[in-house]
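A single structure is presented below for examination.
Apart from one protein chain that is not included, each protein chain of the complex appears where it belongs.
What follows is subunit A.
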Amino acid sequence: MFTYILKRVLLMIPTFAIISLIIFLVLNLAPGDPAAAANPDGTETVSQDARESYRIFKEQFNLDKPILLNTRYGLTIEDVEEPLRVVADFQRPVCAEGAPVTPECTPADERPMSADIIAAQEEVENYGNYAVPHLIALAQNHERLDIRRLAVQRLAINAQRPQVDRFNPDPSDELRESNRAIAAENNQLRSWSIPQDVTPEDVDTILEEKWLPWFNANIERFEYSAADKVGIFFFDTRFAKYWENLLTLNFGVSTVDRRPVFDTVMQKLPYTMTLSFFSILIAYLISVPLGIWSAYNQNTKRDQVVTIALFVLYSLPSFFTAVLLIQFFAVGRPFSWFPAGGFISNNSENMAVLEQMGSIAWHILLPLICLTYGSLAALSRYARTGLLDVIRADYIRTARAKGLAESMVVLKHAVRNGMIPILTLLGTLLPTLVSGSIVIEFIFNIPGIGLYLYESIYMYDYNAIMACLLMSTVLTLIGLLLSDISYALVDPRITFD
């Protein structure tokens, strides 16, 4: 038994890694970027040149890095020159019609499209530090002045280093100090840029005075040994950075509100868990007796009526019922017995504990109904078949023959054996405890995990989505294991040895 469990637990680790890789890839390959803000009514405000902010944003969330494998240590000078050339070509005036093509102008039909310029700028930007040696070389030697100038301007941005562990709410002194040094250096590097109208001498001067001394002093940052290259290849990527955090149980920071995702999830978990727990509990409390009763009255009119009723419930979509319930019982058309939504009353902080519980119960009754009724059909069917399997067994006949009361026969002998499958189902329900219901939480405005996941998906908040999904993953894996173990525990005929 122990070896079995150990094997299963060990197997869970690669399974989890592969699942996380798949989710990560699907998220990152989906078109679109994490958005800083939602846009419910489809209108934007004119935001002024957010370029630098956008770059810092990308850098903070590793969005400038390749997704899986990084080969940027092997950038060639051509890789960097190409996008610079596109930008430079665009910035040159267009040659007048009929005039001879000179190096000072771009022929009209070769002028790059704006989409290309945008892509080119993005490309150099994403190269980050890796492009620095090539930018230095381009600034020194390129035959075109405008490319040399661009290279210096890019250097002032690309040479900057990102802050380390920037969202740490409680930074250590060393971290503070190193970040302060980085900020100071960045400030300096940023100021070593040059304006549009420069002479070759200006470029030489700034290179000689500022960039070359700095580059030579920091050259070790840009020389990669074989080991460095392997490290960069596998580890300087979005996925590796994500896993690096994950190993320390750090789910990262939300791109939306810049708070640690884990804190937010923890804060939302109680709402979802309360709802799911009671929903599962009530579902079992109703459907098990119902299933037993159905099995006992198998194929009678009563059984059929109950079956049909349950399947009718099963086929009603919960968002539809939810809206109807609110309409009928919450907004005074015709009744206003329950609140229209929320989890607890507003002035709950002044209530005694029992009052608070009452308030919660009053609030979650309608959502509970919506969450529960759908699962009744399936569960009671399980209970019914489970019982039917055993009710005709020999030992039941023996029990009856012994002269035991009928209730004793059914409850003690039949039910205990017939309910094994339904008990083991409990394990698989574990993940629903935390995943919550997107639809119900949205309609009733319950601030749980489901609503959080829904919002995160709309905002492309990768870290939040990953955190929610990975939690479900872990619990699914554990739930499956538990349900397998519980088989062995409940039914002595099953062993794993």
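Going forward, a contact is a pair of C-beta atoms (placed from the backbone, for glycine too) under 8 Å apart; a residue touches a chain by one contact, two chains touch by 3 or more; residues count from 1.
Assume contacts and distances are computed from a predicted model.
Going by UniProt, what is the name of the one chain that was not included in the view, given "RNA polymerase sigma factor", "Choline dehydrogenase-like flavoprotein", "Ligase-associated DNA damage response endonuclease PdeM" or "Solute-binding protein family 5 domain-containing protein"?
Answer from the record: the omitted chain is "Solute-binding protein family 5 domain-containing protein".
Decide which residue listed in A:Ala108, A:Val323, A:Ala361 or A:Ile494 touches the omitted chain of the complex.
Only one listed residue reaches the unshown chain, and that is A:Val323.
In the complete assembly, which of A:Ile232, A:Ala414 or A:Met459 touches the absent chain?
A:Met459
Sort through A:Pro40, A:Pro93, A:Gly403 or A:Pro492 and give me the one touching the missing partner chain.
From the options A:Pro40, A:Pro93, A:Gly403 or A:Pro492, the contact with the absent chain belongs to A:Pro40.
To test your reading of the contact rule: which positions on subunit A touch the chain that is missing from view?
31-35, 37-54, 56-57, 90, 113-115, 117-119, 121-122, 163, 166-167, 169, 176, 179-180, 183-184, 186-187, 190, 256-259, 264, 267-268, 323, 326-327, 330-333, 336, 339-342, 346, 349, 352-354, 356-357, 411-412, 442-445, 447, 451, 455, 458-460
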